[in-house]
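Supplied in structure tokens, the structure appears directly below.
All protein chains but one are shown in place.
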Amino acid sequence: MNTQQAGHSANQRSLAVAVVGCGYWGPNLIRNFYENDQAELVAVCDLDPKKLSKIAKRYPNVLTTDAYQDLLNHSGIDAIAIATPVHTHFPLAKQALEAGKHVLVEKPMAMNSKECMELIALAEERKLILMVDHTFVFHGAVRRIKQEVDSGALGELLYFDSVRINLGLFQSDINVVWDLAPHDLSIMDYIVGKAPRTIHATGSCHAGNGLEDIAYITVTFENDLIAHFHVSWLSPVKVRQILVGGKSRMIVYDDLESMEKLRIYDKGITVGEPESDEQRYANLVGYRVGDMMAPNLDLTEALKIEIGHFVDCVLNKQRPITDGQAGLRVVQILEAANESMRTGKTIVINSVGVV
Amino acid sequence: MNTQQAGHSANQRSLAVAVVGCGYWGPNLIRNFYENDQAELVAVCDLDPKKLSKIAKRYPNVLTTDAYQDLLNHSGIDAIAIATPVHTHFPLAKQALEAGKHVLVEKPMAMNSKECMELIALAEERKLILMVDHTFVFHGAVRRIKQEVDSGALGELLYFDSVRINLGLFQSDINVVWDLAPHDLSIMDYIVGKAPRTIHATGSCHAGNGLEDIAYITVTFENDLIAHFHVSWLSPVKVRQILVGGKSRMIVYDDLESMEKLRIYDKGITVGEPESDEQRYANLVGYRVGDMMAPNLDLTEALKIEIGHFVDCVLNKQRPITDGQAGLRVVQILEAANESMRTGKTIVINSVGVV
Amino acid sequence: MNTQQAGHSANQRSLAVAVVGCGYWGPNLIRNFYENDQAELVAVCDLDPKKLSKIAKRYPNVLTTDAYQDLLNHSGIDAIAIATPVHTHFPLAKQALEAGKHVLVEKPMAMNSKECMELIALAEERKLILMVDHTFVFHGAVRRIKQEVDSGALGELLYFDSVRINLGLFQSDINVVWDLAPHDLSIMDYIVGKAPRTIHATGSCHAGNGLEDIAYITVTFENDLIAHFHVSWLSPVKVRQILVGGKSRMIVYDDLESMEKLRIYDKGITVGEPESDEQRYANLVGYRVGDMMAPNLDLTEALKIEIGHFVDCVLNKQRPITDGQAGLRVVQILEAANESMRTGKTIVINSVGVV
Partner (left out) sequence: MNTQQAGHSANQRSLAVAVVGCGYWGPNLIRNFYENDQAELVAVCDLDPKKLSKIAKRYPNVLTTDAYQDLLNHSGIDAIAIATPVHTHFPLAKQALEAGKHVLVEKPMAMNSKECMELIALAEERKLILMVDHTFVFHGAVRRIKQEVDSGALGELLYFDSVRINLGLFQSDINVVWDLAPHDLSIMDYIVGKAPRTIHATGSCHAGNGLEDIAYITVTFENDLIAHFHVSWLSPVKVRQILVGGKSRMIVYDDLESMEKLRIYDKGITVGEPESDEQRYANLVGYRVGDMMAPNLDLTEALKIEIGHFVDCVLNKQRPITDGQAGLRVVQILEAANESMRTGKTIVINSVGVV
């Protein structure tokens, strides 16, 4: 009988990674880096000794530290994944880039677009990979929606409607928009692939701390494309649903369905051409109804694919799908939403930084 | 064997009613007046001879006519129920009131609040009953929500969220807000019982006729109560769901559920008092989770109860629950929503006419 | 203004029909015959004067009577539809056929197979149409399943599983098997199109009247095809679900779904050939998983189609899909189920009378 020492056999081209932050999401990054064949999880950092010791018990061969500087100084670490509270993303990512480390940073990328732009510039200057953890972009359902849209099967996009509500953990540093909407905004950014024109948001705060716990965000684009986001920490029921409507087909993505997460409806509208001025006021819109199809999706854990993508991008010097620009675009909408909630006004978005 | 002549045996105090409009909704009014023991359906009016002949076949003893004037002139008719296109509500109701008839008018009550106010004034002057057909207010589920709110079981109201979407019939004279939102606005008006402060709406039109087919409306009240309405003719799936969130309990009303339309969640939030300035930024919000209860509801057809209420109100000279003022309040929000969609601005509502 | 007399304008080849029985189902037959363009509803019979007067109010031009003999004697009546308690089906149908009337009889066709056979013989002798009201056979979902099976899309049939449970009205003359299973047995008879080999049933009675209120029936066929039926009056939830499993595709038919009643799964099994004796015990069965499709179904009321079929069959002297033989086959299984429940034995079915 032998005690087998579990060590990660270094590949020829293996990426040495450290993770900072062992809260809710960090352990998922840790597990996925640990299990990735091309990565080696070298170290984990957190300020909380209890969290660190849990990690140490679980992964005895991984270094643990409460000093972020240890990661920066460690010459064997190629990349740092940051899963800490939002307001620390910028300083931690900046230091990592300055120390020559590639960076994978949790969403939202930073507290404002200025910070995002600074990180983007720094990464370009140092020729380092800067990727934002927009996990849902790597989800089988979202990738399938993207295919349907890009193939033209949906026809012209008419709307994108998202609901992400629950009786949730209240965050003490950010409102519900910054907590939940990044998921859906990153999905929309990926699917729609266009720059928004205006943002309007309304929210409500019931906890006396000035942080909205319910919010509604409307984003408009050219050509009458409209997107809407309902986020809430105050719903008795959990809903995670996105509707994507095209002129020819429409999609319902229900993330809580275990099997049929995506339903593609062969439903759409037809708009007749008015032949006279009188007809302009007549009803020229029809709708058509056909079959529904629920495709068999790739159910690989999205984060596993994402971590693989990050490792690939670093090893092969490729630009990630969810690069700093994608992170910036999401933060721009979050900023605009906050401003709209503060002023009551519709914000016309500055398209700088938008693809 | 005998051919029994089905006539309505007039009660001592029976209300003689005529219905104008045999489109989608009119036949429901006709059937319910026909079956009401205290009413007698005397006549039906429509411009379309095909629709009239269908009614005539179904109710051989009821007079049919394509001339509205016939109803006005008929001295045996006490009340007229109006189920015609929205832009005709005002002229038809006005003529009926001027002819001394009580009026039940389809929702929305009229094309603008000025028209509503004129009808209200006219009815008061003539001492006639003017009721708006806000059917959902008479629905067992809505009445139960009202009870829960009024009894204090829900605690302070935090939000009202409504979704009413479908792949729907496009109306040629009104947008989706005026078509669908009156249902939910009338429910909110009844449940919340407070005057709104601001309205904001965004919509999108994809049919080239200037009529929005998707819209989102946010209504705010004092004390951080927020209401939101999503209406659409462009959804591949049908949703009819209302969430009502209170500090102590929360309700989900799903109108498409056949049995458990209402679920009352013993869920809520607790807000701690900060003891210091520092704590103001800490997380003082907790949430509690208990059982869920789906009450056994009275499933009597809402319209049957409503027709009974109208008949009662006329016979006993009572003010209806959904009187002209209720109709006006709904139209005020619809007007404000249209203005907000046109200008992009948040509309501060004029509380004139609001309870 | 005129009181239009609604009379049914007799077509050149119109079928004059009478309906006996105005309980739960009769009014549906009455309405559908009334609305059918090739039929004329002449008379309605019931012993209960209240039920008759309701019909008379609703259909003032239809004759009403409490004497069945009136229908038999009426020379203007071509066909009689029987919607009375089960034990009266045989005597009423027999008298109708003897009086030269075509017959549509409610399911189950009669109290035992001997009665069924006597009616079949009588109808053949008199060259009259004898049809059993197996309504579900005319349902869009069932017709679509039949198409999928007949086209070979499902591959070899492996099983048919049905659940029809509810907190239901207890019948005082028949058990739950005779009350509910005829629906599902008639669907199975139509879909499978093969003679069963054995029947086994277990039931339980909790009301002290000897009538089972819960029962489970297993029907086996050749080639390992198995069918199972769960019927209950004692379930707190309503379920109406049928699974049809083929080697290549599988279908779920959920009758309570409003839109997607039918889901066709591209799922199946593959069975490998063992290459050696050792392999016979190895796992040679795989399964494949593909997309799911919910076809857009014809949602015409099944009874409307069925009534049309009956009228056509009589006018054009065609054999109905759900003829006396189909009715007999269902009653044979019901009889066998009762015998199995009584004796605890598996009943080998006598294939006489089976297609």
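Of note:
Letters are used for the chains, namely A, B and C, taken in the order the chains are written, and counting of residues starts over at 1 for each.
Definition applied: contacts are C-beta pairs under 8 Å (C-beta built on N, C-alpha and C of every residue); 3 or more make two chains touch, one makes a residue touch a chain.
Owing to the predicted nature of the structure, the values given are computational and were not obtained by experimental measurement.
From the set C:Tyr68, C:Tyr190 or C:Tyr265, the residue in touch with the chain omitted from the display is C:Tyr265, counting the whole complex.
Summary of contacts with the chain left out: across C:Leu47, C:Ala67, C:Ala121 or C:Leu167, the touching residue is C:Leu167. Only one of A:Ala43, A:Leu128 or A:Ile349 touches the absent chain when the whole complex is considered: A:Ala43. One chain is missing from the display, and on chain A it is touched by residues 1-6, 43, 52-53, 56-65, 67, 70, 74, 237-238, 256, 258-259. Hidden from this view is one chain, which touches chain C at 158-159, 161, 167-168, 170-173, 198, 200, 202-209, 213-214, 216, 218, 220, 224-226, 228, 230, 232, 234-237, 243, 245, 247, 250-252, 263, 265, 267, 269, 271, 280-285, 287, 289, 292, 344-346. Mapped onto chain B, contacts with the missing chain fall at residues 260, 263, 266, 289-296.
In this section, only the chains that are shown with their structure count from here on.
At the far end from chain C, in terms of centres built from Cα atoms, lies A. Between chain A and chain B the centroid-to-centroid distance comes to 40 Å (mean Cα coordinates, whole Å).
Contacts with at least two other chains are made by residues 263, 289, 292 of chain A.
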